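A single protein chain has been removed from this complex, and every other one stays in its place.
In this document, chain identifiers A and B correspond to the written order of the chains, with residue numbering beginning at 1 in each.
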Amino acid sequence: MRDLRYAFVALIVLGVALVTAAGCGRADSGGGSSGVKGGKLKIGAALSLTGSLAKEGALTKQGYQLCQQKVNDRGGVKVGDKKAKLAISYSDDKSEPDTAARLIDNFNDDGTKLILGPYGSPSTEAAAATIERNGQLMADSSGADDNIFTKGYKNTFAVLSPATDYVATIVKSIAQDAKPKPTTVAMLSADDGFSQTAAKGGVAEAKKQGMKVIAQESFPEHTTDVSSALTKVRGKHPDVILGSVHVEEGIAIVKQSRELNVKPMGFGETVAPPTPDFKAALGESANGVLGSTQWVAQVKGSDPIFGTAKDYARDFEKRFGTAAEYHSAEGAAACLALVLAVEKAGSADPKKVRDAMAGLDTPSFFGPIKFNDRGQNVSKPMSVIQIQNGDVTTIYPKEQAQAKLDWPGTGG
Amino acid sequence: MAEVQRHWWRWVLGFAILLVVATAPAWLLLESEQRTLASVFMFVVLAQGWNLIGGFAGYPSFGNVVFFGLGGYTTAVLMVKAGAGFWITLPAAAVVGVGFAALMGIPILRLRGHYFAVATLGVAEGMREVVINTGGLTGGNRGLTIPAVGADATTSYPGNTGFYYLFLVLALGAMVLVWGVARSRFGYALRAISQDEDAAAAAGINTTRAKIAAFALAGLLTSLAGAIYAFQQVSIYPDRLFSVDITVLMVVMAVFGGAGTVIGPMVGAVILQYLSEWLRDNLTDYHTFVFGGIIVLAVLVMPMGLVNFTRDAWKQRRISLLAATRKYRL
Partner (left out) sequence: MTEFLQATVYGLLDGGLLALFAIGFSLVWGVMNIVNLAHGALVVTGAYVAWKLNTAMGLDPYLGMFVAAAALFAGGYLVQRLLINQVVNAPIWMTLLLTFGLDLLIVNGLILLFSADFRSIRSGIGSNSLALGDVRVPYERLAGFGIAVAVTLLLVWFMNHTRTGLAIRTTGMDRAAARLMGVSVRHVYALTFGIAAALAGMAGAVLGTINTFSPASAPQFTLQSFVIAVLGGLGNMWGALAGGIMLGLVQAWGGQYLSGTLINAIAFGVLVLVLIVKPSGLVGRPFYEARAEA
């Protein structure tokens, strides 16, 4: 027992010594402003690999990894007349915005000026402020909240559609295809910034489409019990229940509606239904639920690196053994935009790449990529899916649709 | 003075370290390293704040983050909604922190042990919910963004070097404060309370006043740290500013280094912050797991904290772990 304790101490002493060593012997830093060193183009990515957003962070990382592989398979990034291998270095922000911002500073000291975004709006917002101060450039893969883009930041570009589209797109698809057309809507929303913004966009669109919003309820983010919101809504018999939610609240809405015998014509639940967890948890009851997503394999358009959306899906499955989904596609698209901008600028200088990025107008596996003056990709439509017979089926917009909207969509 | 002569080498060493730390941004540290160190200094402040109430008075607060959040939100709200300059918000944050500590201390400091821990935790969590639900003032879950660049900025952003010095000064202030408390009558009163509160009261110590004073000092340090942190972060969210994790970290750091000692919390903050940074850089997927393991080991091997552990080992000229641990074993 005594020996064991000595071993413990030795371990701790060793740990402290290692830390001290790491603090003193830091790698040679700095480097030219070109960003290309030893035939490598270094890009930094601070991602939530642990903590509450670990799952989404890991998916985004897969998108970045696939991008690096595809780019390097074709010889690398063309910077001027030379080719440089893409080298993305990853750091874990522990799902904490302040850590994300600190990591951006780390990259800056390293001479890494080109950055791929962290996961989630709060981290992206914190990173964007730092990016702006340091004169770095960030391709944002997942920060959709409009908050990030109203501050006049010049160096952050988001490839994804803005938060206000998430519920609004579902409303549009229902208004266009649903027969009988619903007239009343209840809006349930988690209380985080992103969900609230999305809900606001949805309410505005519903009014525009001539539907009446008869109830708006909020509940704490990550709750698994939405029964009080549903009980309040139940007596008003809404035709459609819209949820601006994450997976866990989305599952709760459908499950508890069934328990409580709340039977609208359909449910629309933003990001929850496209995830495999949704179907796994709900089984039969998942059928008919609508969801919105940044990307599906039916998206039209292609680019020189990934090809079409179908090619992307195939390559993704080959590399990771799981079906491609939208988080990783956002990551890959952000990386794609950055690579295309570098090639267009012919340089890795962040200022030149920034200007090239601002002028980017290209089709891609992710849909059109073209930024407005705030840095948002508003030209890209979001897709609407419905769970039909247990499969995630694209139903909107028309050119991507695999099947017609199944209406009334209340499943099970 | 005799003290100074006997320990002259400590003073020399202390000033040498201080000199290096104070001038380091100019010749030694990259911007990102300044930022990392700024957060180390911040945790020195937080750990010392906890040390006053938890270490000296023996009241294991599990909700000190409430002062951190209140300080941060005081600064942010004043800067965003009232257009106040940053420097004016600092005393305001301090007043809010001290005032809230005193108000909350009156009912809650009557509780002891785990009950006190739970009550403080409840207050901190409850305050976060209040901030979330008063969106008009605090922005709720959407957070608040302090204007830091351009014409809207009321105070120009100090940058990484600026925050390095801000947190450094605050950390030094915290060290001096705790050092002063430790050798004052007040400090002895707190220690007496921690040993046996009833006996302390019987000995003529006004325990209520001493406890509230300690809590208020903790509130002062912690709310100032929160105020600076809010400006440093620019965008703040209730989930982050009232995060239980921050409380846990300050407790862990103070206890790891040695609760109730003057330098223990500082040692704990420096070592653990660097350790977690180093682990994150080198063990991308496993670092939190390993960090948990290290905490468990540290508790088992040196339950009295690193500083006391080292001191005992030094005095006895041998590293005797068994003797130290045996007294806590069942």
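The rule is short, and it goes like this: contacts are C-beta pairs under 8 Å (C-beta built on N, C-alpha and C of every residue); 3 or more make two chains touch, one makes a residue touch a chain.
In this text, all values refer to a predicted model and were calculated from it rather than measured experimentally.
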Touching residue (missing chain; options B:57, B:210, B:230 or B:259): B:259
Touching the absent chain when the full complex is considered, from A:38, A:180 or A:235: A:235
From A:39, A:75, A:135 or A:283, residue that would touch the chain that is not displayed: A:283
Residue among B:84, B:102, B:118 or B:153 touching the omitted chain: B:118
Residue ranges of subunit B at the interface with the undisplayed chain: 54, 58, 60, 62, 107-108, 110-115, 117-119, 121-123, 125-126, 129-130, 132-133, 197, 244, 248, 251-252, 255-256, 259, 285-286, 288-289, 291-296, 298-300, 303-304, 325, 327-330
Missing-chain contacts mapped onto subunit A: 50-52, 54-55, 58, 191, 217-220, 222-225, 227-229, 231-232, 234-235, 247-248, 251-252, 255-256, 258-261, 277, 280-281, 283, 285
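Following the convention adopted for this analysis, only the chains that are shown with their structure count from here on.
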Centre distance in Å when subunit A and subunit B are each reduced to the mean of their C-alpha atoms: 35
Residue ranges of subunit A touching subunit B (in the complex, touch as defined): 1-2, 5-6, 8-9, 11-12, 15-16, 18-19, 22-23, 26, 29, 49-51, 90-92, 94, 96-98, 101-102, 105-109, 122, 125-126, 129, 132-133, 145, 147, 151-152, 191-193, 196-197, 221
List of subunit B residues in touch with subunit A within their complex: 30-33, 35-36, 39, 132, 140-143, 145, 148-150, 157, 159-160, 229, 232-235, 237, 240, 271, 274-275, 278, 280-282, 284-285, 287-288, 294, 297-298, 300-301, 319, 321-322, 325
